[in-house]
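Here it is, the structure in full.
Here the complex is missing one protein chain, while the rest keep their positions.
Here the chain labels run A, B and C in written order, and each chain numbers its own residues starting at 1.
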């Protein structure tokens, strides 16, 4: 893998990290409201998995999806404007943080019902399969979602019908305040997924290179007509579940331990030892990201509000 | 195991078989209406599993539950009267074939939503566990129900909380007209169940002795505080799914093959070789069963109808 | 116009078959729609004609296959998803309420969900408390979806194609009691409007508003009342969401009396909504309060005599019309 490519992965993770750190500030400043779920610490997952996909390959995500949207290429200003609820947002401001959509970029949201997006991904895969395409539809969901009946039904369906679906389980070891071991009788999720009859394995979700490598292997299987694949991406969220969460249920030492494995620091360190990070490279990226973020915030601030008279638009399609 | 005990198993299976054969006739005679799902061919499962339970151990069943009710000791006349919709029926006539209940005998129905009873069994087990009891709650459900999300959620919950629940999966290889291999990507159900972290194994559901033996082992584990157990009871229904079903989807040769393994014939043959079935024993049982059935039919015929003025009773409890 | 003798079941089957022929994005998916031929034999023979890819048997996974239908619709297909019976649709309600009904709005107009979900509804076959509900009126509470109920052979034949052409989710409720209904059908019917209610019987003295299985009951009641010289107009709603207020109000302002007949439970029924709308918009034209004839609020009991007692009967409709007229009298 080229140094240039690693630099790209680094840039992508930094874009997500800085974007969300800023969102937390903007939430405190009451520019962003409702629920806000941050992905800080998990950036390697979105970056590595989505990096292995073609831009036309569908993605179905959750309410913790800023990273997925940015990695897919939804412009940062459209994402930020959505957080502000403005009409230049990627969902026209109607969705907010939990409901980012971008049809042109095959980004199918943005779902705030845990597990609710999984059957949609199966259906997108079914549509492709019926057209004879092995285009990969990727579905992101968490360790908590794994307990939902919709997960079970969906994985069985995708396996039974050999659909081109990548099940990307972001195991960050907590479902809100509930630890993995208090959600599952058997906590080896990859093992359980394998019992459905599809390839499934665990991946170090803190190592973007390991994630990208695993994702490449997974999509190769799927594109070759091998049916669905399940990846358990073991990761951790450094921040609370949402801005409402006082994070009383995690032991600070545990959080610190995981922070030692920060995916960004890890890649930087690795590139430094491999001599792939020249003086000022990191600073240059940070500067570019800061500029992009500043422009995004301006665009959001300047974005128009939907007129109240349009309240009931988009409940049904507009008939021409 | 004593010859006397085997004779009891034989009697139990014959009671179920003859009862249901008669029900089929009574359906054609329009004495029984609605949906009628027969258990013919699967008698060894109800007989063997319920034989291993204490009378006070709860049972949650499906719409194919005549066998479970009779094996549990719900009087045949109360079951038949229920099929007739009379007030002397075990559900006062309100339920019919799919909704047999008998609270005094810890028989919790009779559920016509596939998979719908599974969480109830988990809850009954939870109630016992919270009282420090390891009384076993048994839940019967089919291979089709295994695909429902409620199954997945329930088995995980029971395993996570180590509840005293026996999951008795009656794998008769069809969910209505849909063969096992068209319902599941991985058809080894015991293997899949094991992935939840509870003891699970397949059993020859056509051999009542094998079923009873497996059930004994399962309840020993549970009563010893070992948590839930899953049994995959491999069996076959000799008749159509319901009286509405023309049975177009099964190959006659397959049905014939399974009929060669009729659980009643199998036990009779075995007892004959072991010299446990004296001349006239079988005839004697048949006569007793015929008498019991005749009395049940009389009771049903004679049963009173619920007055229409009581239509809305039991929607809410009667307050004293 | 040349007509053929057919049944409601055959008309539905012809509609599905026709759709599969006309548009290769269309497919049928659900439990036992294929090899079994459909739990009520609606799709009998379609697997043999179109193959297992387009007539797709599913596992017992209501939430996943309804959700997969929504996803396939997002992916450019035109799925017809069958749920055997309305009670089982409770297992898929999350997908309908939280996804199908909201995606267009949440995405700011980007994502259409052109799915059609068909299910059997209603009582009358002694299937008891978990197979006999009539929840179509309940579903009509949800913005973002359209609810239609074919009550005639023509609508059974024509509503599906119109529903498939709709860019938004359409739920088709098929009263199980109507499948065997026989009659003459214009051979040329391929699609029908689903925006307007239909006056099935014009009349001057009172308006009976109904849909689905109780249309027959209402027409029979109207005939009986005609014998007493009471001339009843009978309206078939056809679409429960959105309701065609105009047709209802036009009729009521002519007859000054309205009776709503509905197989759903009375409290919170579609009848309540219709009663409220008529009162809101035609209060001063009413000679009597809007009457409702609904099902008893009880999970359906198994015995025939209790099931009959729970359901709206012709005598109940006749009595309600008489009350309405007597009242204003």
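Heads up, the rule we're going with is that a residue touches a chain if its C-beta (ideal position, glycine included) is under 8 Å from a C-beta of that chain, and two chains touch if they have at least 3 such contacts.
As the structure is a prediction and not an experimental result, all values here were calculated from the model.
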* Chains in view that touch the one left out, judged over the entire complex -> A, B, C
* Asked: Which residue, A:29, A:253 or A:308, contacts the hidden chain when the whole complex is considered?
  -> A:308
* Asked: Of the residues listed, B:160, B:175, B:198 or B:266, which one is in contact with the missing chain?
  -> B:160
* Per the touch definition above, residue among B:9, B:40, B:53 or B:113 touching the missing chain -> B:113
* Could I get the residues of subunit B that touch the absent chain, sorted low to high? => 58, 60, 87, 89-95, 99, 101-103, 108-111, 113, 116, 118-128, 130, 149-150, 153-154, 156-157, 160, 313-318
* Structure fact -> subunit C positions in touch with the non-displayed chain are 63, 87-88, 90-91, 93-94, 97-98, 101-102, 105-106, 128-130, 133, 137-138, 140-144, 241, 243, 264-265, 267-273, 275-276, 279-280, 283, 286, 288-292, 297-299, 301
* Residue numbers in subunit A that touch the chain omitted from display -> 33-35, 85-86, 93-96, 98-99, 111-116, 144-145, 147-150, 175-179, 182-184, 244-245, 248-249, 305-306, 308, 311-312, 315
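By definition in this document, only the chains that are shown with their structure count from here on.
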* With chain centres set to the mean of the C-alpha atoms, which chain is at the far end from subunit A? -> B
* Asked: Using mean CA coordinates as chain centres, what's the subunit A-subunit B distance in Å?
  -> 46
* Taking each chain's centre as the mean of its CA atoms, how far is subunit A from subunit C in angstrom? -> 41
* So what's the Cα centroid distance for subunit B and subunit C, whole Å? -> 36
* To do: Return the residues of subunit A touching two or more other chains; collapse runs of consecutive numbers into ranges.
  => 149-150, 153, 156, 160
* Identify all positions of subunit C at which a residue touches two or more other chains, and write them in rising order. => 59, 61, 63-64
